[in-house]
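One protein chain omitted, others in place.
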Amino acid sequence: MADWLPTLITPTPEEGFALAIKMSRVAVKMTQPDAAVRDRLRGTYAEDADALIASSQVAAHWFATVAAANDYWRSGS
Amino acid sequence: MADWLPTLITPTPEEGFALAIKMSRVAVKMTQPDAAVRDRLRGTYAEDADALIASSQVAAHWFATVAAANDYWRSGS
Amino acid sequence: MADWLPTLITPTPEEGFALAIKMSRVAVKMTQPDAAVRDRLRGTYAEDADALIASSQVAAHWFATVAAANDYWRSGS
Amino acid sequence: MADWLPTLITPTPEEGFALAIKMSRVAVKMTQPDAAVRDRLRGTYAEDADALIASSQVAAHWFATVAAANDYWRSGS
Amino acid sequence: MADWLPTLITPTPEEGFALAIKMSRVAVKMTQPDAAVRDRLRGTYAEDADALIASSQVAAHWFATVAAANDYWRSGS
Partner (left out) sequence: MADWLPTLITPTPEEGFALAIKMSRVAVKMTQPDAAVRDRLRGTYAEDADALIASSQVAAHWFATVAAANDYWRSGS
């Protein structure tokens, strides 16, 4: 996982959103390094309303940081 | 889903609120891409008090970022 | 629900607090539009300690944004 | 509850902490206005580890806003 | 508990971290003033993965405020 996060800066909000999702997943990976286990669990929680809501909460948190880093992409708006 | 988030800037707080709800749902979609499953789960959690409270929490989080991006729409107030 | 959020600016912290509660409820309404269902669920979670704590957490989150928007009502203090 | 929150400004961090606790409780009161019910529930969750941790989380959230409003009481340090 | 929080300013990040933990515990104490009960509950949740994760979340929240108050101890870095 070397060099997976060279910068928080992204050209667009969409790419920032994608980065937030990626950071969220890497954080999970830190706790559960086994991809097979993660895939199995994803199958479970993708069918669970509470887990889906929680996923969105987590993404919101990572995105908040990425968005601040990019000054909310204001200059491009 | 190309170009679904061109900017975080919205003309009004209400549109910012709507954008926050949208971002929240797209984040869910990233975990559960199947619309039929999402619809079924929504039927369930819309009847669950804890899930509704959690939904509002998630919306609050996304909105915080959108509001900051728009400098809280202060100039229009 | 047109024009329900014309501004985040309120004259006082108390009105900001009330707005935060309102935003929290509108977010719930987005997920569960049926008022009768919401009323029924409120009866349930108002008797549930975890749900009450979660409600306060959600209100805190909305309020944080409203307070920042109003620069914490510092000039009026 | 008129005039219960005239300002977010407090002379000291401790008073800010107390205000955060108060705001947290008022938010609960908005959902459950019956003091007898709240007292009964407090008896329950005060014995529940998860609820106590959640209470601290909520207090942290309210305090974050109060602290920011007071510019972290830096000038008094 | 008089004068337990004279300032949010600490000389180092580590002391800020310790202060965050302390604030988290005082907040718990506000809800459950009985030290014997708290000790008993700590014995329980220290063996519970979810509670431990939640504890870290709470600490993160308090620390965020302490760190901001100290301007992230940048001048000392």
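Just so it is clear, A, B, C, D and E label the chains in written order, and each chain counts residues from 1 on its own.
As a working rule, a residue touches a chain if its C-beta (ideal position, glycine included) is under 8 Å from a C-beta of that chain, and two chains touch if they have at least 3 such contacts.
Nothing here was measured: the structure is a model prediction, and the numbers come from that model.
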Original post:
In the whole complex, what residues of subunit A lie against the chain that is missing from view?
Top reply: 3-9, 23-28, 30-32, 37-38, 41-42, 44-45, 48, 50-51, 54-55, 57-58, 61-62, 64-65, 68-69
Original post:
Which subunit E residues would touch the chain omitted from the figure, given the whole complex?
Top reply: 12-14, 17, 21, 42, 45-57, 59-61, 63-64, 67-68, 72-74, 76-77
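Note that only the chains that are shown with their structure count from here on.
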**OP:** Quick one: report the Å distance separating subunit B from subunit C, using the average Cα coordinate of each chain.
**Re:** 15
Original post:
Which integer distance in Å separates the CA centroid of subunit C from that of subunit E?
Top reply: 27
Original post:
Going by the touch rule set out above, which residues of subunit C reach two or more other chains?
Top reply: 42, 45, 48, 50-51, 54-55, 57, 61, 64, 68
Subject >> Touch-based graph of the chains, sorted into line, ring, star, complete or other >> reply: line
